[in-house]
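One chain of protein is taken out of this complex; the other chains stay put.
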Amino acid sequence: MRAPSGSGAEVAVGDVLLSIENVSLSFGGVKAVSDVSFDIRKGEIRAIIGPNGAGKTSMLNVINGFYHPQQGRITFKGETRSEMRPYEAAQGGIARTFQNVALFRGMTVLDNIMAGRTLRMHSNFIWQLLRFGPAMNEEVEHRHFVEEIIEFLKIQEIRRTPVGRLPYGLQKRVELGRALAMQPDLLLLDEPMAGMNLEEKEDMSRFVLDVNDHYGTTIALIEHDMGVVMDLSDRVVVLDHGIKIADGTPDEVKKNQAVIDAYLGVAH
Amino acid sequence: MLYREAGQFKTTYEADQALFPILQDRIGIVVILAIAFIAVPLTANTFVIDSILIPVLVFALAAIGLNLLTGYTGLLSLGTGAFMGVGAFGCYKLTTFFPGVNIVVLIVGSGFLAAAAGIIFGLPSLRIKGFYLAVATLAAQFFLSWCFIRVAWLYNYNVSAAIEVPQRTLFRVVVTGPSAAPTTRYLLVLTIVSVMTLLASNLIRGRIGRTWMAVRDMDIAAELIGIKLYQTKLMAFAVSSFYCGVAGAMLVFLWLGNAESESFNINQSFLILFMVIIGGLGSLTGSFFGAAFIWGLPIVLEYAPAYFGIKVASATAEHLSYITLGTLIILFLIVEPNGLARLWQIGKQKLRVWPFPY
Partner (left out) sequence: MHMLYQIFIDPFVQMGSAPDLFVQTLWEGLVAGVLYSLIALGFVLIFKASGVFNFAQGIMVVFAALTLVGLYAHGVPAFLALALTIGVMFLLALGVERLVLRPLVNQPEIILFMATFGLTYILIGGGELIFGGDPKVMISNQLYLPSGSYRIPALGGFVQMQKIDIAAAVIASIMVASLAVFFQKTRIGRALRAVADSHRAALSVGISLEFIWVTVWFAAGIVALATGIMWGARSDVSFALDVIALKALPVLILGGFTSIPGAIVGGVIIGVGEKLGEFYWGPLFGSGIEEWFAYVIALIFLLFRPQGLFGEKIIERI
């Protein structure tokens, strides 16, 4: 099930998959990220936490290639670059979900997830016109794969529903499905539990853990729910006002004074 | 009760993804095609064929072209008329250069010329988005319109700046030129339009259609999935212009028999755009509905008063049809912004649960 993905060297489990070095990002006069460095090891679940405006989403956007940092370097699968381009990120095996669900609203659930397979579909224009031979075989082959994802996420009943009509929680699940369809090496999740009730959060947490276990996907996760973060993640990096203030296991971070002051607070 | 999917299970993904997965739909389309290909030529009078059926089919094809670009890829284009013109004048020049070549080949060839024009005027889409891109298509429209008059080479230096269609045959039957029978022309147009609609439908349902719709719905997310925006947009321009070009060539060669620059001006672009809007953005069947509606309405307005015995001057009828058209557009947008295609879908949905109300 795990076909080799795009460019870059093969990284062993436990080694550094992605490394951010001294990255700074500003918009006009606003400094979103200042001189941040951390790494993500293959096979782990890495949480990025911090108060609002800390630069977490900006960080993900830099990894994705959507924002280009003014300074710093990104090393992914052994290749170092000063900025990532969205297409390179996608080809290299980076997929993500978004804070405000970025699904294709005019398309059905099935089409959205199939869209995630685009990079792996190669039949040329003529076959596409005829919808025959290589084009048809490709459609069926990828449909198989997508159906497994649909089964995994338990969204069989809604596969033909236009996503615009789905409730928020289901949309988030579909978005996860689309990201999984890319068979990513690194999955970036931006607040996957936002706006969910307890039951939905438990479901999503289970999905995240399964993806990590089952497919071995490395996951970087932005999340505000501390319970989720502490339970799911292997390591945590804490940002505040664009600066890294802590980096370590959940237990270490929980006890860090700077983190408590900036974000966690104390029990009253 | 009639329109039920119950019991129609698919055992392969291929069957599930077929064009008409529901049996009743399959029967329906066969019936429609039978009527179109067999019943109509045998029974309809030449006026209906020449003044209604042929133009509706031709405009439907142009509407499909525009729909691919605007409805499926989200790139508003106001240059449809010009691309149709490229096809028409292109076909004319091709028949001048290659008098012996089969006319269908030349019509398809003119589609490629139009596609090339489409790509050239689509190049700005790398930097320009949304409404601003529409202005680029406007530039194309006005520039090409100007060319159709000023570049005399295009109409073989004819004094009247118009093109006259030469006679051409297909399987030894005359299909173009003054002596071509309406029925023959109708069948040729019908064949070309049917085939091209099928091909468009194939594209839409496959990978390319998905990339187009992804670009339309959220191009940033599309990029992050690995879709190459620029190539996708240019592909849309190319295919869309191809369809418009073929429609333009057929307009001149298989319907009007002659044309001048006027036939491909900005008003033509708006006309096709209305067809797409009223028919339904992002729907192939909608393109047919829209074409039939927009083309048929003025005709109905022209003949209806006489039918009821009311005398209306033809100029007044034209003014009234403008007013009616404008009012209907607004009404449509209020009632069903997704156009006739959506109304059709709702109708089918109601059929599914008939005789129950919901």
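Letters A and B mark the chains in the order given here, with residues in each chain numbered from 1 onward.
We take it that a residue touches a chain if its C-beta (ideal position, glycine included) is under 8 Å from a C-beta of that chain, and two chains touch if they have at least 3 such contacts.
Source: prediction; values computed, not measured.
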| item | value |
| --- | --- |
| Omitted-chain contact residue, chosen from A:17, A:63, A:102 or A:155 | A:102 |
| Which residue of B:116, B:138 or B:256 touches the chain not shown here | B:138 |
| Option touching the unshown chain, where B:208, B:225, B:238 or B:277 are the choices | B:277 |
| Contact set of chain B toward the excluded chain (per top definition) | 76, 124, 127-129, 131-132, 135-136, 138-139, 142-143, 145-146, 149-150, 220-221, 266, 270, 273-274, 277, 315-316, 318-330, 333-334, 337 |
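Simple rule for what comes next: only the chains that are shown with their structure count from here on.
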| item | value |
| --- | --- |
| Interface residues, chain B side, partner chain A - complex | 12-14, 17, 199, 202-203, 205-208, 210-211, 213-214, 216-218, 220-228, 235, 282 |
| Chain A to chain B touching residues, read off their complex | 64-66, 86-87, 89-91, 95-96, 98, 102-107, 111, 114-116, 118-119, 121, 123, 125, 128-131, 135-136, 138-140, 143-144, 147, 178, 182 |
